[in-house]
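All protein chains but one are shown in place.
Going by the order they are written in, the chains are A and B; count residues from 1 in each one.
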Amino acid sequence: METLERIIAEHAFFAGLDSEFTNLMVGCASNVRFKKGDYIFREGDPADTFYLMRNGKVAVEIFAPQHEPIIVATLEEGEILGWSWLLPPYQWKHQARATEDVRAIALDGKCLRTKCEQNHDLGYEILKRFARIIEQRLEATRLQLIDVYAVR
Amino acid sequence: MLPEGLRLTSERKPGIQSFRRLLGGLVAGETAFATHEEVGIGRGMNSTVTFAATELQTLIGALLRGGYHVIGPTLRDGAIVYDRLESINVLPGGWTDEQAPGHYHLKRREDGAFFGYTVGPQGWKTYLHPPEVRLWSAQREGQTFRILNNEARPNVPLAFLGVRACELAAIALQDRVLLGDKYRDRIYAERRDGALLIAVQCAQSASTCFCASMGTGPAASGGADAVLTELSGPGGHRFLARAGSSRGAELLMQLKVTPATESDVQQAEAAVDAAATAQTRRIDCTGLKEILYQNFEHPRWENVATRCLTCANCTMVCPTCFCTSVEDTSDVTGNHAERWRRWDSCFTQMFSYIHGGSIRTSAKARYRQWMTHKLAAWIDQFGSSGCVGCGRCITWCPVGIDITEEVRALRDGDTHGNS
Partner (left out) sequence: MLPHPYVVREVSKETPDTFTLRLEPEAGVNGSSFQPGQFSMLWVFGVGELPISISGNPSEHNQLVYTVRSVGQATNALVTQAVGGGIGVRGPFGTGWPVEKARGRDVIVIAGGIGLAPLRPVVYEVLQNRERYGRLVILYGARSPRDLLYRKELAAWARQRETQVLVTVDYGGMSWRGHVGVVTTLFKYARLKPSNSTAMVCGPEIMMRFVTRELESQGLDRNNLYLSMERNMKCGVGSCGHCQYGPHFICKDGPVFSYEQMRPLLEKYEL
């Protein structure tokens, strides 16, 4: 538990969070591991967890019937994986596959959602941080979308 | 090739010395390029002469004997067009022009002045920066090819008769772009190097002229081999003349000249001043570069875009516009290829094309580019405005867009057109 607390406290994503809130987070956290090739979550699954990557690499993918899944993002050490737990319908929109062995901290989304409802200050802090992540991913995705390398 | 008197020279020759004595103080200087300075040549009485209007034929004859092609104003297609001439009879004697936005009309004068008009549709650009010229040709040789350096080089020097002050300024500006920058344009240099410029100052202005506000006229400043002013009245139909170079001095020496009287000089100055005063259009250049750079999204651009046809007339008639494009051709066998250069305009759709599309697709962007380049970017690129105030772009715009009006509107924050 102590190790988890330190990791969470020192993680850039949670920087500036009151120790009271850090403790709340720790209460919802656990260490997890995935082997290369494992699916961390699949499209449509209930989204009740998000992950703080400690090691390894994850590919976020979308699959289509006629061809192999298309990787739309890869995440590595230090990154946050998953925000679908935060907003209804709490369902994963993509699949995430470990492309290398992964060690991560899993945060119980259901548990956190309850705590955020009870403590709106905590809720606001969490939302602020996820809003930044979503913004960064959206910007990056837009650049991928417009296909800057194409010759129109 | 050329008689010694007309060859470009910097040595002090006996002929020059005697001419000096005759005119008392005329100092021979170098000629022809934008950097030419009128060393010691003022508007004072001692350095100017007069000659009868008919002596103009002697002047033309001297140039022809000197091996020049004489280019001067002629009447063609209802306009004043610079063309080869050999006689004063083809000069537009007794004609003047009436110009307004989108309007050009020749009218009869009451006198028989040879240079009683202002400017025709084209300046001298057609001769110095040709509309179409071959850059190189090549012949296939096995898998590779050989460049043939067989371009027709002009070996006949040109003498321009009737260069307006604004046109002198325009030539100086094109010199700066095509000769005075990092790379020297061989094609322009070949034509410009031997060219002899005889300026004739305007004694009238068209309604579209604004050279006075641009500081380029109507009085001719540097760059001409000789500067003439056409006079009439009690002294008869005559020209006041002063040399601007040793070549010009030598040319004037071949005419029957008499020293100018003080009243001649005053009459000439008054005529030129009157031409300046008569100008109704002007561009206020104060801070204009910043205004254009800072108003990239000014609503006036949208407004002018509703009128501008992007027809490129303005760039074709503008004496300082220099943009060109290239075209590759080959014969049917594919063994002989040529690369040609021709005038181009930033108003065309393809001007700014790079793979995938053009950068400036809208008329708004293209008009803005032209005007910003002409009045602002030119200053950063070449040290002065690119506009000489000749007014051709106003006259020859089919919808009568007036660059002076557009400047005023941008300056005043105006959003509505005045057409």
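Going forward, a contact is a pair of C-beta atoms (placed from the backbone, for glycine too) under 8 Å apart; a residue touches a chain by one contact, two chains touch by 3 or more.
None of these values were measured; they are calculated from a predicted model.
Q: Over the full complex, note down every shown chain the hidden chain is touching.
A: A, B
Q: Of B:Val156, B:Ala270, B:Leu309 or B:Val326, which one is in contact with the hidden chain?
A: The missing chain is touched by B:Val326.
Q: Taking the full complex into account, find the residue in B:Ala79, B:Ala100, B:Ala365 or B:Val399 that is in contact with the omitted chain.
A: Per the contact definition at the top, the residue touching the missing chain is B:Ala365.
Q: Of the residues in subunit B, which ones touch the absent chain?
A: Subunit B touches the missing chain through residues 135-136, 138, 140, 143-147, 149, 177-178, 181-183, 185-186, 296, 322-326, 328-330, 334, 337, 339, 344, 346, 351-356, 359-362, 364-365, 369, 373, 376-377, 380-381.
Q: Can you list where subunit A touches the absent chain?
A: Looking at subunit A, the ones touching the missing chain are residues 59, 68-74, 76, 78, 99, 139-140, 143-144, 146-151.
Convention: only the chains that are shown with their structure count from here on.
Q: At what distance in angstrom does the C-alpha mean of subunit B lie from that of subunit A?
A: 69
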